[in-house]
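Note that one protein chain is taken out, while the other chains of the complex remain in position.
What follows is chain A.
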Amino acid sequence: MAPEIARRCKTSLADMKALVDAFCKASLQPLQRLEEIKHVGNEKITTGDPRLDHALGGGIRTGMIWEVAGESAAGKTQLALQLSLLVQLPPRLGGLSSSACYITTSSTLPTTRLLQILNAHPLLSSTLCGLSNVHTISTPTIAALLQILSTTLPQFLASKPNDRPIKLIVIDSLAELFHTSAQTTTNTLVERSRSVSEISVCLHTLASKYQVAILVLNEVVDVFVRQISPEWLDNGLLYFEQSKWFSRAHSIPLEDSKEVSLGLVWANQVNARMLLSRTGRRRYISKDDLGTRIQKPSHDAAPTRSHQTSTDQEATLIRRFTVIFSSVAPPTSLDYIVTEAGISTLVDNNSSASQTEQVLAPPSLEHPAPPVASVLEDDPSIPRSQLPLDVGFAEDLTNANLEVAEDDEWEQYWKDYDLPEHVYSDAGFDVGAPTVN
């Protein structure tokens, strides 16, 4: 490097060498002893759901870029909102006593929904967390986002007093910034890849320098099938072949019909990639399915159930959560539902193989589903294995619109659902942080 600079600056090589050496010496970062920093990377934010925490390797760790991809209304924003509140909890409850920064690109922070989660989630209470610790900023363009990430946020993080440091940064959502009407060409690809690279450098620097967790929401696109001539396969790694392993999930049928958007350039940047899928399956949810989830005291008629009575005999929509890859946990999949408390996973009674069979099997018409969920809970004589778990599967295949309608209903439902806050005031239970490592 020195000869090059010397030539350009028309100075002597010896001088420039001395200068480069001095610069390097001055900017030399010391190596750290692993013994002293061996716990860096163990800081986690609970998702409020022990099974989900376990699947993620203990929760959302700081110092990493996490991506949540999925269709609209799959629950991405729910998860992000949930985490924005949970990060505020004290460590004994699985939080970091910190605050969150929620960056929106096209929408605004859904504060009403945030309040509903705060009210409904068993771990949360208004004495422990609130909207004041969710900072929000809107960045409608890529340039604005870069400005925020490179200048505004670092200043904000550095100036933030220690009592409530920012430990979670959400970007909702990255892909929206890259929406363009222009056709994909080499030029647009190059441009996109440059922007993605610049954003990633900022994000990784923030993540490691301030040890914050970065949660980036992303979209999915339809997979379009291409014919591959067999002779191509000998020719090294084909992107089209490989991308299905890092851009799609394969735990149940149809889950692989969507792939995460923004391509390889972005996929290379994330430390963990999660996919939320609306699978079109339905199921009658019983208490057992939710496992040992702690309910809000004095509120036994859990909101999750009241939804079912309100829509009468409808089974709940089951969605699928998959960790496609993660630097801190092996790939895994879980079923979940969206409740007013956010995302809630279901107990996985079946091995993935048998689950696949159930999904593939046509819904049994001879044995209509039991009408209400309470029947399942109260009648132990019905062997669980015979319950028609996924009754709505075939129906939803032919009628995808139904689900959209369902989601709208949900929106309406949340709007109407407003419990007085004192119901939950100071729940005061101490379940302790999940101990999964």
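Here is the rule we go by: contacts are C-beta pairs under 8 Å (C-beta built on N, C-alpha and C of every residue); 3 or more make two chains touch, one makes a residue touch a chain; residues count from 1.
Just so we're on the same page, contacts and distances are computed from a predicted model.
A.B. asks: Unshown chain, UniProt name, "DNA repair protein rad5", "Replication factor A protein 3", "NEDD8-activating enzyme E1 catalytic subunit" or "RecA family profile 1 domain-containing protein"?
C.D. replies: In UniProt, the chain that is not shown appears as "RecA family profile 1 domain-containing protein".
A.B. asks: Would you mind spotting which of A:V223, A:L264 or A:V347 touches the chain that isn't drawn?
C.D. replies: Only one listed residue reaches the unshown chain, and that is A:L264.
A.B. asks: Have a look at A:A18, A:A143 or A:L189 and name the one touching the chain we're not showing.
C.D. replies: A:L189
A.B. asks: Contact with the hidden chain only, please: which chain A residues?
C.D. replies: Residues in contact with the chain left out: 1, 4, 20-21, 23-25, 27-35, 37-42, 61, 63-65, 184-186, 189, 194, 197-198, 200-201, 204-205, 207-208, 232, 235-240, 242-243, 245-246, 250, 264, 267-271, 273, 324-328, 330-331, 437.
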